[in-house]
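I'd like to ask some things about the structure below.
Note that one protein chain of the assembly has been removed; the remaining protein chains are unaltered in position.
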Amino acid sequence: MKTLQDYIDKLNSLNFKEMYNGDFFLTWEKTDDELEAVFTLADALRFMRENNISTKVFESGLGISLFRDNSTRTRFSFASACNLLGLEVQDLDEGKSQVAHGETVRETANMISFMADVIGIRDDMYIGKGNAYMHEVVDAVTQGNKDGILEQKPTLVNLQCDIDHPTQAMADMLHIIHEFGGVENLKGKKLAMTWAYSPSYGKPLSVPQGIIGLMTRFGMDVVLAHPEGYEVFPEVEAVAAKNAEKSGGTFTKTNDMAEAFKDADIVYPKSWAPFAAMEKRTELYGNGDFDGINKLEQELLAQNAEHKDWACTEELMATTKDGKALYMHCLPADITGVSCETGEVDASVFDRYRTPLYKEASFKPYIIAAMIFLAKFADPADVLKKLEEKGTPRVFD
Amino acid sequence: MKTLQDYIDKLNSLNFKEMYNGDFFLTWEKTDDELEAVFTLADALRFMRENNISTKVFESGLGISLFRDNSTRTRFSFASACNLLGLEVQDLDEGKSQVAHGETVRETANMISFMADVIGIRDDMYIGKGNAYMHEVVDAVTQGNKDGILEQKPTLVNLQCDIDHPTQAMADMLHIIHEFGGVENLKGKKLAMTWAYSPSYGKPLSVPQGIIGLMTRFGMDVVLAHPEGYEVFPEVEAVAAKNAEKSGGTFTKTNDMAEAFKDADIVYPKSWAPFAAMEKRTELYGNGDFDGINKLEQELLAQNAEHKDWACTEELMATTKDGKALYMHCLPADITGVSCETGEVDASVFDRYRTPLYKEASFKPYIIAAMIFLAKFADPADVLKKLEEKGTPRVFD
Partner (left out) sequence: MKTLQDYIDKLNSLNFKEMYNGDFFLTWEKTDDELEAVFTLADALRFMRENNISTKVFESGLGISLFRDNSTRTRFSFASACNLLGLEVQDLDEGKSQVAHGETVRETANMISFMADVIGIRDDMYIGKGNAYMHEVVDAVTQGNKDGILEQKPTLVNLQCDIDHPTQAMADMLHIIHEFGGVENLKGKKLAMTWAYSPSYGKPLSVPQGIIGLMTRFGMDVVLAHPEGYEVFPEVEAVAAKNAEKSGGTFTKTNDMAEAFKDADIVYPKSWAPFAAMEKRTELYGNGDFDGINKLEQELLAQNAEHKDWACTEELMATTKDGKALYMHCLPADITGVSCETGEVDASVFDRYRTPLYKEASFKPYIIAAMIFLAKFADPADVLKKLEEKGTPRVFD
């Protein structure tokens, strides 16, 4: 699009009024219009920043981040999104805080939210826990707002849970849309979400699940490939199948990486841990059985090692559509001979796709900002219009 | 009050000019007018935020927080207050910094304050140390400002010391004022600040001391109840007695929890460590005698365990005024059967008062912001007026 008005017109053609005062948990809980609103607003915010138009819609307010797992890129993406809108980030570091000392989720959620406009949570380690925890937090602040404790209900952005990784999958999808020149060009394209070998252990399932749960909505032929024993949540596979049927695409599974890559337009080779193993691990943690956990980790590393042939090699890439499939990854990737001896991808493949990979990541701050924006304003298109008229520069000129 | 002008008129009727360029250490170092100015301004700032009027009075500037003890709520309250006024929080984490490496307080205080408008300190662990440390910091930055090193003298907000917890006690008092419909309705009301059993050890004395040091100034009948051996600072008891006499209320002590609860309008049951034990602990730390500390902790846990009957039960609540006393706590509370087997309060009592308890906490960010505001502006009422005239929205509209 060429002008901000184009984005505004697009927004005005979509129905996303349910997003106002809402939250973002899972992409498949959102309508197609709602997802398109996120993509459109993300592009609009990027257009405004590139044209030095301030998008600061908050004079004050906090963006709370709660990470239960280390993170560079997600942490900075969330901080960037908050800053872009005028919110100051405050980390709820459980090391620093009393959360670890028996304080209830309900109480903490309210105590940190008196001036919070958004809460971003990453909690992807334990099956059946992360998403449930996010709902607990949202229920608590919704009640707090009803009871007159909180002047505003902070909106929740799921920065990765045990089920989905919506900010990643949406950023990935926006990248695909830009690479292929629009959603309308995706029908019939083949996307291979495949497992790949990594020497590190226990990577979360939320990325492959997020990808098959979202990419199946655009008429593409989505293939999920992994060795036997590396299944993902059955519930999410069911979502993917339903999506594919509705969108006129397909969702298929295979235990053959080569079959998945054959003639693929897009490949997303990435390691993850087996669902069953992650469930067992969650149970062992619950029982504080750390010997059991160490034993399980050794078993899984050994199991992984049986599948070192699952790698994104030049040979495999050559079998993709015109040998030029779009290679994707959430980063960081395990690069053979670079970050490890044997990993997910050949160094030469990764090098060739470095720029698109970085661009893929660059959409995440805008996706997060768009999710916040859509939850906070009843008429986002009107706000964009007024911001353009106001024309405050981001950088003084 | 219905309009901002009402708050402005109220402020104009009070004498608080000594607060300008001052600091906030202990409530009993402030006049009645000064405390009322804090309450009035806190309500005014909340009114403005609720009406989407920006209270951002700083274009830039830092709010330094120094916590010598873990904290969620106080940390976020301070961050919220600073953000509300336009100040960016920077934590002086002694882990990260060189303070622990022999740097003097005077030097550090100046090095961090070149662009600091406020310093918030929590240092409540050691008897005779926390408040003294805060004074050292204030003396250092006051001198630094005189010497032309600091362009401004940052104001200190005591976020909890060994003697008082003024932001907590003031937030608690503002809650009471709202619950009872005004200060004028508090004469003759009975408030019971009582010890309660907790399985955890060594909770600071600053809360009970802060409560008896402040609540005795409004004509209430304040009762301090605890088992023998759980005395608080004698100096603070003397302050409470003097306050009560001056305000036309009373300050009495008892070792009988039931007597304290009888016909009480307000109850504040909470665990704390004996003053004598805390003094001994401070000395042991000074000598690096960690075996002695462990031994002391075991003794105190055993001593606590002798008083499990000191709990806020439904039976006791039934004996309060109409069985409906306002239950208060600084949170987090040790809830019997929830956060511990036997604790400070019955789960059913806590549940019934959850909403008022959260509201009680919600006043703290505004109390802190008001303390900063009153130290930074010679004519706060005029600033409020101008902010209203300017009418910048907090959230874009």
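To keep things simple, chains are lettered A and B as they appear, and every chain counts its residues starting from 1.
In the analysis below, a contact is a pair of C-beta atoms (placed from the backbone, for glycine too) under 8 Å apart; a residue touches a chain by one contact, two chains touch by 3 or more.
From a predicted model like this one, the values you see are computed outputs, not experimental measurements.
Only one of B:8, B:277, B:317 or B:387 touches the absent chain when the whole complex is considered: B:387.
The chain omitted from view is touched by exactly one of B:111, B:183 or B:241, namely B:111. The omitted chain makes contact with subunit B at the following residues, 57-62, 88, 90, 92, 96-99, 101-104, 107-108, 110-112, 114-115, 117, 144, 147-151, 376-377, 383, 386-387.
In the full complex, subunit A touches the omitted chain through residues 46, 49-50, 54-56, 67, 70-73, 75-77, 79-80, 83-86, 88-89, 331-332, 338-340, 355, 358-359, 361-362, 365, 392-396.
Everything that follows uses one rule, which is that only the chains that are shown with their structure count from here on.
As a whole-number value, the distance joining the C-alpha centres of subunit A and subunit B reads 41 Å.
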